[in-house]
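Report on one structure; see the data block that follows.
Just one protein chain is left out here, and the rest sit where they should.
Moving on, here comes chain A:
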Amino acid sequence: MKVLVAVKRVVDPNVNIRVKADGSGVDIDNVKMSPNPFDETAVEAAVQLKEAGVVSEVVVASIGSQKSQDVIRAALAMGADRGIHVSTDADLEPLAIAKVLKQLVELEQPDLVFTGKQAIDDDSNQTGQMLSALLNWSQGTFTSKLSFENDWVNVTREVDSGRETIAVKLPAVLTVDLRLNSPRFASLPEIMKSKKKPVETKELTSFDLQLDSRFKVQLVSAPETRNQGIKVTSVDELIAAAKLTAKGN
């Protein structure tokens, strides 16, 4: 079984982002970048399946600037076999990304596509579902556990009411929740080895796709700041300040 994992390069999750004063966007110049944390979980899931002998090859794809190769290399150091970089400086929306991924799927013919359930920059939570719909494949969103049974995957999903288990038919797109696993730290020998693994670059312009943007961004603004709070030193003060009364709300 072959797996394709889609990874996105995003602002490091520990960075406090700043909105530009002119409202044109978020200031990400000279900010530390990382693989999207959910996508690292997706890579880990694929590599674990390879180690378990369920999967024969793990291919990692990223769409973006030249620097997207960094996140591909990070995935290769975790144990993925090879990478595909679709090179573009355009800022693509989820539907456009899904359309590019669909073409990669048609080329690579994987049995399973993994991706994070959302990217921590745009928080869209769309790409996996859109890819699955474009392919007319099954989807498992918010995957926190999975097991295989013939041509089906049992997917336990984190949903609002608790957990739900569904079976999805292969081929499938699975978007993963952080609870699925803890991504490994790549060891130095693995990092050295990953430098020799193949990464193929394709120019986005070589794809026969209309990827016009559907959104025009008018303004990016910072959230309203909260007023400075007070500190209390006793429970009595706390209860009084909050006007808390038992069952009284």
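What we mean here is this: a residue touches a chain if its C-beta (ideal position, glycine included) is under 8 Å from a C-beta of that chain, and two chains touch if they have at least 3 such contacts; residues count from 1.
In this text, contacts and distances are computed from a predicted model.
*Asks:* According to its UniProt record, what is the protein name of the omitted chain, chosen from "Cation:proton antiporter", "Sugar ABC transporter permease", "Acetolactate synthase small subunit" or "FAD-binding protein"?
*Replies:* Going by its UniProt entry, the chain not pictured is "FAD-binding protein".
*Asks:* Check the options A:A21, A:L188 or A:A242 and report the residue that touches the missing chain.
*Replies:* A:A242
*Asks:* Which listed residue, A:A90, A:L107, A:A133 or A:L209, touches the chain dropped from view?
*Replies:* Only one listed residue reaches the unshown chain, and that is A:A133.
*Asks:* Using the definition of touch stated at the top, determine which of A:A98, A:L146 or A:A186 touches the missing chain.
*Replies:* That would be A:A98, which touches the missing chain.
*Asks:* Residues on chain A that touch the omitted chain in the whole complex?
*Replies:* Chain A touches the chain not shown through residues 11, 13-14, 16-17, 19, 26, 38, 93-95, 98, 117-118, 120-134, 136-142, 144, 152, 154, 157-169, 172, 177-179, 213-223, 226-227, 229-233, 235-236, 238-239, 241-242, 244-249.
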